[in-house]
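Reading through the structure tokens given below for one structure.
Only one protein chain is missing from this complex, and each of the others stays in its spot.
Going by the order they are written in, the chains are A, B, C, D and E; count residues from 1 in each one.
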Amino acid sequence: MKIHLINPNTTATMTQTAAAAATQVAAAGTQIIANQPADGPVSIEGYYDEAFAVPEMLQEIRKHNDCDGHIVACFDDTGVDAARCVANGPVIGICEAGCIAAGTIANRFSIVTTLSRSVPALHHLIQRYGAERRCASIRASDIPVLELEKQEQQAMQTIENECLAAINNDGAEAIVLGCAGMTHLASMLSDKFSLPVVDGVSAAVKQIEGLVSMNLTSSRVNGYRKPVVKKYNGKFAKYAVNDQGE
Amino acid sequence: MKIHLINPNTTATMTQTAAAAATQVAAAGTQIIANQPADGPVSIEGYYDEAFAVPEMLQEIRKHNDCDGHIVACFDDTGVDAARCVANGPVIGICEAGCIAAGTIANRFSIVTTLSRSVPALHHLIQRYGAERRCASIRASDIPVLELEKQEQQAMQTIENECLAAINNDGAEAIVLGCAGMTHLASMLSDKFSLPVVDGVSAAVKQIEGLVSMNLTSSRVNGYRKPVVKKYNGKFAKYAVNDQGE
Amino acid sequence: MKIHLINPNTTATMTQTAAAAATQVAAAGTQIIANQPADGPVSIEGYYDEAFAVPEMLQEIRKHNDCDGHIVACFDDTGVDAARCVANGPVIGICEAGCIAAGTIANRFSIVTTLSRSVPALHHLIQRYGAERRCASIRASDIPVLELEKQEQQAMQTIENECLAAINNDGAEAIVLGCAGMTHLASMLSDKFSLPVVDGVSAAVKQIEGLVSMNLTSSRVNGYRKPVVKKYNGKFAKYAVNDQGE
Amino acid sequence: MKIHLINPNTTATMTQTAAAAATQVAAAGTQIIANQPADGPVSIEGYYDEAFAVPEMLQEIRKHNDCDGHIVACFDDTGVDAARCVANGPVIGICEAGCIAAGTIANRFSIVTTLSRSVPALHHLIQRYGAERRCASIRASDIPVLELEKQEQQAMQTIENECLAAINNDGAEAIVLGCAGMTHLASMLSDKFSLPVVDGVSAAVKQIEGLVSMNLTSSRVNGYRKPVVKKYNGKFAKYAVNDQGE
Amino acid sequence: MKIHLINPNTTATMTQTAAAAATQVAAAGTQIIANQPADGPVSIEGYYDEAFAVPEMLQEIRKHNDCDGHIVACFDDTGVDAARCVANGPVIGICEAGCIAAGTIANRFSIVTTLSRSVPALHHLIQRYGAERRCASIRASDIPVLELEKQEQQAMQTIENECLAAINNDGAEAIVLGCAGMTHLASMLSDKFSLPVVDGVSAAVKQIEGLVSMNLTSSRVNGYRKPVVKKYNGKFAKYAVNDQGE
Partner (left out) sequence: MKIHLINPNTTATMTQTAAAAATQVAAAGTQIIANQPADGPVSIEGYYDEAFAVPEMLQEIRKHNDCDGHIVACFDDTGVDAARCVANGPVIGICEAGCIAAGTIANRFSIVTTLSRSVPALHHLIQRYGAERRCASIRASDIPVLELEKQEQQAMQTIENECLAAINNDGAEAIVLGCAGMTHLASMLSDKFSLPVVDGVSAAVKQIEGLVSMNLTSSRVNGYRKPVVKKYNGKFAKYAVNDQGE
């Protein structure tokens, strides 16, 4: 099985972090093919960046449409709905996958993410996924995405504080890490706080492996129907699908 | 007051239809500046098209940032969150505006839209806007967006049937027209069925006029903070904002 | 356009405060006609007062049925449903209007109101308007309504404290002022906290102007049908409508 | 124990029907004191009538404040919140009581009421009482309230049809009769359809008896605090409470 | 009327406490028959204990099927759905009954219970009963169930602290005691905090008395149909019902 992991921002080191996490949990026989677009924002921080990460991310998915499934490795689940329309195999984002895993091992969980500006977008996702009652809180550490790679020490302390507050004040029984750049922290935090800490990238690998094993892919009834052939004008003409909706 | 109406698809005739509806309800002193991107899909039908309409739509909003506010004239409220981050003035989509107006004159309303494939996206919007209890149903006529301009007669009958079913079976006290290409039908349908029929474009004009009159624009706390300056790689570099977040 | 602003309590100075706010945002050509009943409570503080403010408020609306629309200038949206049945034009309360405006410029907002005893009634409104997820909190300053006019200084400090707590603790991106007697504080608080502060009276003017411009009024299907002619006994006979439901 | 049953409309025959139902289920030692206001609408059909039934209903409650508790015998639960503020004992409406009883003997129930125009008001109550998921549907027979007493035969058939539709199409396991004027139909319908049919008046008697036996009355913290003494102007001065909030 | 109160754990002293509370509020003519299973856990603390309390509890209900109704005297409402299928009369748990009573005398209430491990189970109940908006919080004192009988003094202080926090921080207007072993504290806490404190056992007695007076029992349509005769293998054969579903 080949799983395509697309990091929707253009920072290759984040792709590598996510790919490493993905590879670690992949089943024997699963190959992780990870990449990122050449064009677009170096990190996705808020609604505006999200909009510009999607077009080239979708192109990468079309290019990798021979893969059995796709992971969108950004916690905003950027462009997942559009990806489901054009991908042949199933597609999942790491927020949805992380919340699914946490929801099967804990009555309530909290998300610890990077920036406050991303919290409203996560609230919308949580609501859409029906996880309002399971998600005890969404806490921002206010560490910019790309800083996660650098000043480990200070960032770690801030993240730990938010985890602690989630456990003590919000009733969290598990933590979901709210950024693809945090994947490497899961086991350390789990040991420290003696509760499950879920990395969305790992969770997404297992969801896609599962769907592919069951021969399940996005329904072509209504919402995720393949895009129809139509005119895309100007510089965006390259994004129009052909008459197989591909 | 100058209001920028952006039609996120590239079809100029749809812009004109929307602009006409907007002009008709605009207050004395309000100037409607309507346009559409040069690059992108000719119509937005489902999640995939939506993704490719947003980048150039946002560019148009930045170019028209001297306007007092902006209307996104597509019933999917395509890219409105991103637009709120980068626009100086307030921004609203025609779905949200239509639902607001209908919600103040009816206990329950139904949306009559174009394609079944768009219904799930509208369900997500309705949920997010907190209109689940007010929205009695979302009904699709399955007339493609651009057909609305052509075969009027047959399209009209189908749309009327859906309105009738909404009133008789779903308990709708008002109808919201679920496509910018339907604006011209509002008064005719209202007369025919003796109940309010809301056109989202008109409703959006009045919401923006209202917010501008009150000197209100998108909050810069958390979710709609101006985008930060950061590297946008490759062909998307032009979309990166400058150090005023503009 | 003539808009009737009815202050449902009998305190003329509160009517004047509200009328001043209304006039300030009214479009050129909009005339604000503000009054209050002669009979009823001097302020509305809780469910009991509400009940006795409604009958004469509805009479005032019937007397002003030549106006194009009506604003109920009390944050409990007292009697709005009944008013919609008898008014020819559209009717809105300042709570609903304030929440609508805040919801289009902020992901989450908080309401800062007067008395704790009014908070449960506001919870019911928020729920009914589908704003539970957008309304981060409702905070009471416990300043009686009529005190707002007097001891400005101390009242201001208390109100500011509640705004600050809403922003820092509850995730509010905007504030809605929860009393018609607070309208004059909006711009000062907005400057102080650098975020949008919404006055419901102003917001209501713009909603009514909008509905009137679109020729929209309360649906006569089901809930807001005109009242039927029927016997009203004793001293309340004067409230019975005639055979035009007027 | 003395329970005051207030019929908020002015039709004495409806009071008698309700009083008979109440007496039938009252415990030994419970005395039902039933009356109706002299001033107000002869029946409550929609939001407008509701507003004018409340003032004199509250006066009757104050006059009967020596009773141990009060029942508001109108399915709109007209003025119950205000009544709780001023009554010494507990107060319940027949909609809330009926839904409580049905919810403890059925997974889902339907309400069969009189007029379509009342359905939106019932939707609001159901939502407020947290019964959205338990209430499978609200069905209107479109028989005016006072007709219920007259043309039994035809009215019965219509009501039976709605019950049948609720059972077969909506998944109702029980029926709640949605009007005080339907109380006499409960046992007949229950026999006919072999499922529980709940009369709200009976249910309300048992709720009030229960609360009184437990020495429970409306909390004086926040929402149901006794009204404060304040000026009530003009003809409504008589409604102002004294310094005991009575 | 004979009401069967079943304490689903095997501790006779807890049965006695609950029976005393039940007897105190029972109507003249109501006989409380209280017992507990011989086989099963001495207290129910969490999901695991719950599973093993149910089988013998249901047997006791079948043995007492000549009673007019049944109370499940454990705040987890253990096995109530199954009991409704097999009992001839109505069945209620003390959590549902307590929340019903509190919901008719307060806009919002809090539950103060024993152990943190039980809180998620109560969250599920509250959600199922539609009380999410009325239940301001669920607070655990972390006093084991059987300790409630012993170290009164220290336990009392902890419980009082949680009540106080519920009132001051969570907006509770009433308290529901979240354990059958707390019934004796209700009046003391009510006096101390000057608000209603609801004991679920008392509330359950009054609900059952009410349903029985109205000749209402669990609907036999769909969910609470009598169990069908079928093979129960091995040691559990004794639990199979006979061909009357008894």
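One rule holds in what follows: a residue touches a chain if its C-beta (ideal position, glycine included) is under 8 Å from a C-beta of that chain, and two chains touch if they have at least 3 such contacts.
Computed from a prediction, not measured in an experiment: that's the story for all the values here.
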> Taking the complete complex into account, which shown chains does the hidden chain touch?
Replying inline: A, B, D, E
> With respect to the chain omitted from the figure, which of D:4, D:64 or D:108 is a touching residue?
Replying inline: D:108
> What residues on chain A make contact with the chain left out of this view?
Replying inline: 25, 27-29, 84, 90, 92, 96, 100-101, 103-108, 129-134, 167, 171-174, 187, 194-196, 198-199, 202-203, 206-207, 209-211, 213-224
>> Considering the whole complex, not just the chains shown, which residues of chain B touch the missing one?
In response: 119-120, 123, 127, 132
>> By the contact criterion defined above, which parts of chain E meet the unshown chain? Give residue numbers in ascending order.
In response: 10, 37-43, 45-52, 54-56, 58, 79, 81-82, 84-86, 116-117, 119-121, 124, 127-128, 222-225, 227-228, 230-236, 239-241
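The rule we apply is simple: only the chains that are shown with their structure count from here on.
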> Which contact partners do chain C and chain D have in common?
Replying inline: B, E
>> Give me the superposition rotation angle from chain C to chain E, based on Cα atoms, as a multiple of 5 degrees.
In response: 120
>> Based only on mean CA positions, could you tell me how far chain A sits from chain D in angstrom?
In response: 51
> For chain A and chain C, what's the span in angstrom between their mean Cα positions?
Replying inline: 43
>> Give the residues of chain D touching no fewer than two other chains, as numbers and ranges.
In response: 84, 119-120, 127, 222-224
> Among line, ring, star, complete and other, which one matches the pattern of chain touches?
Replying inline: other
